[in-house]
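Let's look at chain A:
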Amino acid sequence: MLTAVLILTVIALIAGLGLGFAARKLPADSSELVERVNELLPQTQCAQCGYPGCRPYAAAIVEDGAAINLCPPGGNDTVRRLADLLGRSEAPPLATGPAAPAVAVIDESLCIGCTYCRAACPVDAIVGAHQLMHTVIEQECTGCELCVAPCPVDCISMRAT
Partner candidate 1 sequence: MEFERLEAPYLAPTANVAGIMQQVLLALVPAAIAHVWFFGPGLVFNLVVAATACVGGEALMMRLRGRPAVSALSDYSALVTAALLAFALPSLTPWWITATAALFAIIVAKHLYGGLGFNIFNPAMAGYVAVLVAFPMQLNLWVAPRMGDIDYQFLTVLQTLKYTLTGSLPDMLTYDQVSRATPLDAMKTGLNDMRTPAEIRSLPVMGDFGGVGWEWIGNLIAIGGFWLMIRKVIRWHIPLGVGAGLLIPAGLMWLLSPGTEPSPGFHMFSGAAMLCAFFIATDPVSAAASPKGRFVYGAGIGFLIYAIRTWGADVDGVAYAVLIMNMAVPAIDRITRPRIVGHARNARAP
Partner candidate 2 sequence: MPSPAPTYDLGRLHGGLRLAAHKSASTGLPVQSPPLPAQLILPIDQHVGEPARPLVGIGEHVLRGQLLAESTGTLGAPVHASSSGKVVAIEPWPVAGRRGDPAPCIVIECDGDDRAVESRGNPVPYAELPGDEVLRRILQGGIVGLGGAVYPTAQKLMQAAAGELEYLILNGAECEPYISCDDMLMRERAGDIVSGAQILLHALGLDSACIVVESDKPDAIKQLAAAMTDAADERLVLKQVPTIYPSGGEDQLVQLVTDREVPSGGLPTDVGCLVQNVGTAAAIHDWLRDGEPLVSRITTISGDGIAQPMNVRARIGTTVAELVQFAGGYTDSARHLVIGGPMTGKSVSTDRVPLVKATNCILVLSEVPQPGPELPCIRCGECAAVCPVQLQPQQLFWYACADDERQLRSHGLTDCIECGCCDLVCPSHIPLTYDFRMAKARIRELEDEKARAERARRRFEARNERLQREQRERETELARQKETARKAGPDAIAEIMKRKQQDDGD
């Protein structure tokens, strides 16, 4: 019986060492995983997670081990789906609370046509030309709020949908 125990222990040791070696030295194809993580993110491109866009955040999750609960527009659902995809056992609650869905609205009586907000929008949802009226295309607005700050006359507000 002792031989049986010894043999099994040796097999387990070899297998464990082999797996550890493979996990460290053999590179995993991370670019495909980044793509899959990116697909789960809501593509709001709002940078509330601290990264300049959803794909950089996805890359940070896969390659730098960034926390998966930093995306307010995704809500707790996205945290759960990310945990499932990455094989993590726990899905921590959102670091900040979930974002209520909202769209930006430009007050046309105040707009001076400076184009600052148009440049700031990550999905080009604001149309307008220099010194002409600007407006937000409601269907394309993701509610990221990046346009609110640059406006010099404070004419952009968020309206809950």
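Regarding selection, all candidates are chains of the complex that A comes from, given by their letters.
Note that in this section a contact is a pair of C-beta atoms (placed from the backbone, for glycine too) under 8 Å apart; a residue touches a chain by one contact, two chains touch by 3 or more; residues count from 1.
Quantities reported herein were computed from a predicted structural model and do not represent experimental measurements.
Asks: Which one touches chain A in this complex, out of 1 or 2?
Replies: In this complex, among candidates 1 or 2, chain A touches 2.
Asks: Quick one: which bits of chain A touch candidate 2 in the complex? Just the residue numbers, please.
Replies: Chain A residues touching candidate 2: 38, 41-45, 53-54, 122-125, 140, 142.
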